[in-house]
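With one protein chain held back, the other chains of the complex are shown just where they sit.
Per-chain residue numbering starts at 1, and chain names A and B are given in the order in which the chains are listed.
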Amino acid sequence: MSAPGVSAPGAGPRVPRTRVVLAALLRKELTVELRSFEAVPAMTLFSVTTFVLFHFALSRNTLSGDLASGVLWVTLLFAAVLGINRLFVADAEQGGFDGFLLSPADRSVLLYSKALTLLAYLVVLEVVAVPAFALLLLGPALWPALPGLLAALALGDLGIVVIGTFVGALAVRTSVRDLLGPMISLPLLVPVLLCAARLSSPLLGAGHVGSLPLRWLATLALYDLVFGLITFAVFDFLLED
Amino acid sequence: MILGELSLHHAVPYVAAAFIVFFALILLYLAIMAGKLSRIERELGELTEPAAHRPGAGAKDAP
Partner (left out) sequence: MYGKRLRALALTTFAALTLTWVLAFFWAPDDADQGFLQKIFYLHVPLAIVTLGGFVYGAVAAIMHLRTRDSRWDMRSYVAIHLSLVFGVGVLITGSIWARGSWGVWWDWSEPTLVSFLLVMLLYATYQPLRFAIEDPERQARYASVFAITAGAFVPINFVIVRLSTAYLHPRVLGNISGNLPGRFQVVFYLALVSMALLWITLWRYEMTSKHAGAQLRALRRRLSGEDQQDTQPRRSAVPTLGVEAGAPR
């Protein structure tokens, strides 16, 4: 599975520009996902089904405030974990790692491409899941809460992407990848969940839409940043062979 | 729960329990370690016994 557009024209093995490689890798990811429909439909269906589960489990017709925020974020988190499990599987099973490692591209580009891919999965997931949530379980109206909620979703997604890419790469070449993935990523994702849920809960409050608590915004952003840096620093070590 | 009413009599079992747990953990750890050490000792004994009979002929230097 060699990435097209990587080999530089002209004499000598010139290292291709990051942008070129990244675009090529993303194109590959998109193509594979569109052909096989492995991850995104499963994540989306799972989230809608989970909302139904919560309705029956909680015996509630509508949710608001803390409960709504919690149900939404836990569902998104578990759906994301499904996606994380699939993120590197094709590469591990079909030699995509070797193909990439043999190319002269900078190793971090694989990190960027996988992270962006996971982000894309999450965005598509949320485009379906959030309105589904509003339809099925949310009591207050979604529309006034939307700007703040989009900010919360953006930062939360970043956190999921950073942790998820890291854990995906770590767990994929182990014998129990489907178990280790969630086991390792969920504790690491608890702060993301915590901040995102605290961010979202005043937005989904019954009665009126509260304001975005800046403290949680800042904390979540910082967490994303720190673990983004850590993942960037250690990722190469996961790819050595 | 009004904290000021905690009497010595009430507190002693809890303090004792905490210390017992702590010591139990340490001792359990040491016991497991002791098991590993005695296994090493036993295997060492198995190795040195035939080696004592062999005049070092079987020893090869690792590169």
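Basically, a contact is a pair of C-beta atoms (placed from the backbone, for glycine too) under 8 Å apart; a residue touches a chain by one contact, two chains touch by 3 or more.
In this text, all values refer to a predicted model and were calculated from it rather than measured experimentally.
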item: Residue among A:63, A:137 or A:238 that touches the chain left out of view; value: A:238
item: Sites on chain A contacted by the missing partner chain, in the whole complex; value: 166, 170-171, 173-177, 179-180, 183-184, 186-188, 190-191, 194-195, 198, 215, 219, 223, 226-227, 230-231, 234, 237-238, 240-241
item: Footprint left on chain B by the chain that the document does not show; value: 1, 3-4, 6-8, 10-12, 14-15, 17-19, 21-22, 25-26, 29, 33, 36-37, 40, 43-44, 47, 51, 58-62
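Quick note on the criterion: only the chains that are shown with their structure count from here on.
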item: Intercentroid distance (Cα basis), chain B paired with chain A, Å; value: 43
